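Sharing a structure here in structure tokens format.
Shown here: the complex without one of its protein chains, the others still in place.
The block that comes next holds subunit A.
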Amino acid sequence: MVKDNTAGSRLFDIALIVILVGIAILCILPIWYTLAVSLSNNAAASSGRVGLWPVGFNLGSYQELMGDRKFFNSFWISVQRVILGSGLNFVVILLMAYPLSKNAKELPYRNVLMWILVFTMLFNGGLIPWYMTVKSLGLINNIWALVLGNSVPVFSVILVINFFRNLPKELEEAALVDGAGPWRMMIQIFVPLAGPVIATVTLFSIVYHWNEFFNGLVLMSAADHYPLQTYIQQMVVVIDANTMTAEQIQRMSELSNRTLNAAKIFIAMIPVLVIYPFLQRFFITGITLGSVKE
């Protein structure tokens, strides 16, 4: 790094720090504000007196939330969905990526299969045909609709395929010489090596399943089967947005229990905030691991 010692350069350095820290604060601010609102008393929150610090600090909204069975029911459904969905993704991604990383000589029709995979990323039948397909499989209102609903995560499969292709051929040859069959080769040699890329892909899958609300809305017909994001969407967002006139919207925003809503939102953020530090280590390096290098 070249160091200029001009006054202009040093002034720029200071201004730079101010701007960048300001932008970073801007990213944290809405989350902090929500926390502050959730810890305030409702009258203050509704009249807009809450700034960066809670007004009338009380844990009432969280206490009320503890007793909310529907919230925890949806929370549990989301947890189930993440475990089933990410677990299934982990297995299927590896099972697909390993064979497809071989050449067409070892796996006939490999190129055809790759193009089919890529095609499904580029084109889809649309919302209605997809919905009818899930319905005709009898999965409506079933947690498996949420787990299987968005099909194979093809982009992740391609990332892992490229990773496997970048591994040295000698590895496979050495194992073959030692008499390893295809399953042993995959499970005992290739999968352990794929640690970083698989971690990245699985973490993205976890975040996706946790955050996804639309499948829950459309594929679940009973409100007690809603995953957490869908439950929040119906309770918090819909009430605010689906009114007709300006006066009604104003009245609704005064009546709604803003601290309780803020508490629900904050609790739903917590899992992501908690695994975020672990995510960070992986996703920056993980994305480049799956690029084509030859």
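As a convention for this text, a residue touches a chain if its C-beta (ideal position, glycine included) is under 8 Å from a C-beta of that chain, and two chains touch if they have at least 3 such contacts; residues count from 1.
By definition in this document, contacts and distances are computed from a predicted model.
K.L.:
So which of "Sugar ABC transporter permease", "Heterotetrameric sarcosine oxidase gamma subunit", "ATP-binding cassette domain-containing protein" or "Transketolase family protein" is the UniProt name of the chain that got left out?
P.N.:
"Sugar ABC transporter permease"
K.L.:
Tell me which of A:Ser9, A:Gln63, A:Asn141 or A:Gln188 is the one touching the absent chain.
P.N.:
Result: among the candidates, A:Ser9 touches the missing chain.
K.L.:
Of A:Leu39, A:Val82 or A:Met186, which one is in contact with the hidden chain?
P.N.:
With A:Leu39, A:Val82 or A:Met186 as choices, the missing chain is touched by A:Met186.
K.L.:
Where does subunit A touch the missing chain, residue by residue?
P.N.:
Within subunit A, the residues that touch the unshown chain are 1-2, 4, 6, 8-9, 12-13, 16-17, 19-21, 23-24, 26-28, 30-31, 33-34, 37, 46-48, 50-51, 91-93, 95-96, 98-100, 102-103, 105-108, 113-114, 116-118, 120, 122-134, 137, 148-152, 154, 157-158, 161-162, 172-173, 176, 181-183, 186, 207, 210-214, 218, 229-230, 232-233, 236-237, 240-244, 246, 249-250, 253-254, 258, 261-262, 264-265, 268-269, 272-273, 276, 279-280, 284, 287-288, 292.
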